[in-house]
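Only a single protein chain was left out; the remaining protein chains are all shown in position.
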Amino acid sequence: MAILDRSASPEDINSVVEAWLDQHWDSEKRCAKGEDSYDEKAWLTKVFEAGFCVPSWPTEYYGLGLSQKQSGIIEKAFAKRKAQGSARDRFHLGAITVFKVGSEELKRAMLPVMLTGPICCLLYSEPNAGSDLAGVRTKAIPDGDDFIITGQKIWTSNAQEAEYGMLLTRTDWDVPKHRGITFFLFPMKQDGVEVKPINQITGESEFNEVFITEARVPASHIIGNLNEGWTSFQTAIAYERLIMGQGITERRGKSKADSEPQLITLARKYEKYDDPTVRQKIAQALAYRELNGLNMQRAKQEIMTNGSSSLMSLGKLAMSRVQHGEAAIATDLLGNAALLDGDDYPDAANINFDAAKAYMNSIGGGTDQIQKNIIAERVLNLPKEPDLDRDVAFRDVKSS
Amino acid sequence: MAILDRSASPEDINSVVEAWLDQHWDSEKRCAKGEDSYDEKAWLTKVFEAGFCVPSWPTEYYGLGLSQKQSGIIEKAFAKRKAQGSARDRFHLGAITVFKVGSEELKRAMLPVMLTGPICCLLYSEPNAGSDLAGVRTKAIPDGDDFIITGQKIWTSNAQEAEYGMLLTRTDWDVPKHRGITFFLFPMKQDGVEVKPINQITGESEFNEVFITEARVPASHIIGNLNEGWTSFQTAIAYERLIMGQGITERRGKSKADSEPQLITLARKYEKYDDPTVRQKIAQALAYRELNGLNMQRAKQEIMTNGSSSLMSLGKLAMSRVQHGEAAIATDLLGNAALLDGDDYPDAANINFDAAKAYMNSIGGGTDQIQKNIIAERVLNLPKEPDLDRDVAFRDVKSS
Amino acid sequence: MSQISDEDRQALRDGFSRYLEAEADQEKLRAGIASDRGYDNSIWQQMAEMGLLGIAISEDFDGVGGGATDVALVMEEVGRKLVPVPFASTCVVAAEMIARFVPDPIKQDLLQKIAAGQLTVSIGGTGDFVSLSDDGHSLSAELSGDSWVMNGQVSFVSHAGVADYHLLGLKEDGVDSAYLVTASDAVSAERLSTNDPAQRLFTLNFSDAEAIKLEDMDAEGINQVRMRGVAAVAAEQAGATRAIFDITMEYLRTRYQFGRPIGSFQAIKHMAADLLVEVESGTSAALAAAKALDSGSSSAEKFVSLAAFTCKDAFRTVSAQAIQMHGGIAYTEEHIAHLYWRRARAGLSLFGSSDEHREHYLKSREAA
Partner (left out) sequence: MSQISDEDRQALRDGFSRYLEAEADQEKLRAGIASDRGYDNSIWQQMAEMGLLGIAISEDFDGVGGGATDVALVMEEVGRKLVPVPFASTCVVAAEMIARFVPDPIKQDLLQKIAAGQLTVSIGGTGDFVSLSDDGHSLSAELSGDSWVMNGQVSFVSHAGVADYHLLGLKEDGVDSAYLVTASDAVSAERLSTNDPAQRLFTLNFSDAEAIKLEDMDAEGINQVRMRGVAAVAAEQAGATRAIFDITMEYLRTRYQFGRPIGSFQAIKHMAADLLVEVESGTSAALAAAKALDSGSSSAEKFVSLAAFTCKDAFRTVSAQAIQMHGGIAYTEEHIAHLYWRRARAGLSLFGSSDEHREHYLKSREAA
């Protein structure tokens, strides 16, 4: 069997992974071979031990030291058989952040746990700190080797399932806001943590409010350094936006690149595909989606060549136009039928869901407005706006 | 003959004005009866003495004390015969400003001169103070009963013809910018005033640069008070924006409300009027224009009822969308033909002119961006942005 | 022409507005939506008491003899609070159809009851006066002895579950006919699941239901009814657009982020200024349509179309941007913004799409 390292050819990698999956994964039953049902922890541990969880990370950190391109081959092989656990170096935000900015101790202690467990939840936003994430008011007070946490978080997905949350807290109230923040890897399964689902306009409840009352987190679980949490947090949020720009917030089962786009299908079905005005709208909508794809391809190319790409930051913003635009056109295509909803009317249910869900991209993970600030300041080097609260002790900052 | 006052009926007013014009104006020759050519000063003096220049002003200030509606009858009667000089209470910005905020002395001395002369030019903008008009750097230094003026102004129309200009100057450099400004009625016909036409992208040169080098203006020509020019200036700029919102920046000879809109004419001529996509665009463009007209009608109604209307401030902004939008559609209608220009290709010349001229509305008299700030802050009561230069002595304000 | 003086009209509006401000808050709105009827019947009865239900009905039939402008003011207020009462269907379209095409004494009886709040009418089928056309219906009307009986099925009928009458349009070979059917055992209503919870849509099944056929229906008369329906809906949308805009502006003034009210950020201000143009254009267009109808102007057709697409589009844009400007809070079911947004979306196909009205606007400009 070929050794998986940077020198391995795509074919070698593929055959190693296929062989491994043949040996360990039952594609029929969708669980480990020889088992009757899927045991997540056990399966992820197998994947982790084989190095497939985070193939692009170095071998000393549980990976295989492969390139992104090589890793993609592993991801594809897993996806083909619907096997979980690969590509956690691309999607496990918590593990990525700890890997990038955590202390050696934290990495050794927690990465194996995290990579073989559910993904982390994100304890960032608060009712009074939505766009202004640095305005956090959740308190962390040192107490022996621990910190005691009290506060309220909102917009937390996976809060029920998560074993750990990435928690933004305030540890110093007497310095300007960015300088008194500490970022924790916070254990969710403890007293003092209450999770309450939010009813969303999509009909889903993927997000929660999290009420934290005198819960504890060890000081060793600080990600980065005390009071320097804002810096560590930048790593986490950058990855989140990158993931959103790839359109991963979209509903599953969306038509694939090579199949007929949903708008065309609907236009045919509702007998409007011959209307020149409709055709113009559909063409432009499809173009926006395709252009964003092309921009993201260029971004990936640039990242491979230069290690970074300013284009990447455009993806999430462009995706707002794509999603809101497509939903609006689809609504018009349906006409009366769009008034309905529910399982009996799947077209209506789909497009109404899409129309609401589009706000997930344009508001969630930083609104379009925040994203435009970032593009203007970081990509275009336009001068920053004067910050009214930057040099003020946080306790003196004005709030609602 | 009926007396022209508030109690006069529309019919009475009309018959008085018609009779006066019959007596004094030769519609054939377009000059005063009995003359061979048009002598502006002489004619305007006649109109002024009859009170028709500023019919809505009180009789003690050279008017007739009529309502706006009554004044409109006079304006129409003049317009019908293409006689100049009426409605200067609506369009002579200089006279209006002096009337509204000038001292008694200035009004008495200058209104008769101004109303019987050409309209004033506006000496506001400077190369380094475009949108930020309060950032003026033209110096006014007291010298006996006069001030000595040195500086450069730009975007001044009618600078050649004007006998007087409305001049914004800085008289105190040690206070924040809005508090050291003085507004003058400045005599243009003197040494030290050099006017240089600007070549504009429309092909016109309606604007000029004005270089002022140690020219003089009497202290009695201050409009309002020393160092309080910003307040007086607000009156002048408000009227200017009001006039622009009415679409007065548009090229003359534009089709009238009741005739076929230019876009329809062009669409027919270039055989695209049956294209449903084109029809949608044209319909929306015509709608934007009609809606702005309806908004302005409501504004006028509100002004008649309440004395003011917040709607008025929308006109200029909405007109940008109308003008840029119509020009873009017209360009597309012409196709190849739009590439041409000049007298041999009047359609192309017209639409190319319109496309460039649209910037006159969206940039001139305060850009759309400035206008949106005004609407947001004054109409919608959204909180002001922090002013970086508001509390700083003007000499310490940062500039390009 | 309206029989109501300008002062009376303003007083009517003020009174209704004060009442709704006090009685039609979000809690009551949601309770009304969740109720069997779909709306708060006490509001409907209060509207009857204030004379609003008979605003478009002649004084001869206990109405107020108002015109389209009066209807518009009621609809604007109704729209502001999203009150999902069947005013446009019962008191505008049905009342107009009955007044024009139903003979006495039935006409008198029905109009008096509408004005008194004793009767609502749902509208379905096909035809210019039907706001949500169901071209796929299987309705048929047949003479059985002296009277007409109705059979078949029709969908997209608003508020049909509690309506006392159903007014049904049929189109055969381009000719419009319409029938009034009393709610009875011969008619069953099945509720449809809708995206806007305030919108009550039903499928109606008729089995040998007795029907009254409307008489002497002329195209011009039907078009007048249609235009009044379109203008009423446009006014409702204009009112709702302004309301969600006002809610948003208030939020911008009071919500702090980065140590400042978010309304002090210039990009947000500019969005707000742009939206104000839409809000005011909606109001102006709805008003112009109503006035043109009241004055019998030949431009009515044009202004009604203008109002239709302007108000639909303004409501859609402003309510969609309202969610964006609120941020996360408006992504929750408990915030009111999405109810405005859903209503805006529910109005997109009422009496035809924006694109269709834009085309019609262009055509009627040529004709005018």
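All chains are identified by letter, namely A, B and C, in their written order; residue positions are counted from 1 within each chain.
Just so we're on the same page, a residue touches a chain if its C-beta (ideal position, glycine included) is under 8 Å from a C-beta of that chain, and two chains touch if they have at least 3 such contacts.
Note that this is a predicted model, so its numbers are computed, not measured.
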### Task
Please work out which displayed chains the absent chain touches and list them by label.
A, B, C
### Task
Write down which of B:Ser56, B:Gln70 or B:Ser125 is the residue touching the left-out chain.
B:Ser125
### Task
Just name the one of A:Ile282, A:Ala348 or A:Ile363 that touches the chain not displayed here.
A:Ile282
### Summary
Of A:Ala109, A:Ala219, A:Ile303 or A:Ile375, the residue that touches the missing chain is A:Ile375
### Message
Give me the chain A residues in contact with the hidden chain, please.
### Response
261, 264, 276, 279-280, 282-284, 286-287, 290-292, 294-295, 297-298, 311, 314, 317-318, 321, 369, 371-373, 375-377, 379-386
#### Entry: Touch residues of chain C, complete complex, unshown partner
265-270
### Query
So which bits of chain B touch the chain we can't see?
125, 128-132, 135, 154-155, 198-201, 277, 324, 328, 331-332, 335-336, 338-342, 344-345, 348, 352, 355-356, 359-360, 362-364, 367-369, 372, 387-389, 392, 397-400
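The rule is short, and it goes like this: only the chains that are shown with their structure count from here on.
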### Task
Could you tell me which chain lies farthest from chain A when each chain's centre is the average position of its Cα atoms?
B
## Note on the structure
Whole-Å distance, C-alpha centre of chain A to that of chain C, is 43
### Task
Would you pick out the residues of chain A that each touch at least 2 other chains?
277, 388
### Task
Find every residue in chain C that makes contact with two or more other chains and list them.
260, 265, 268, 355
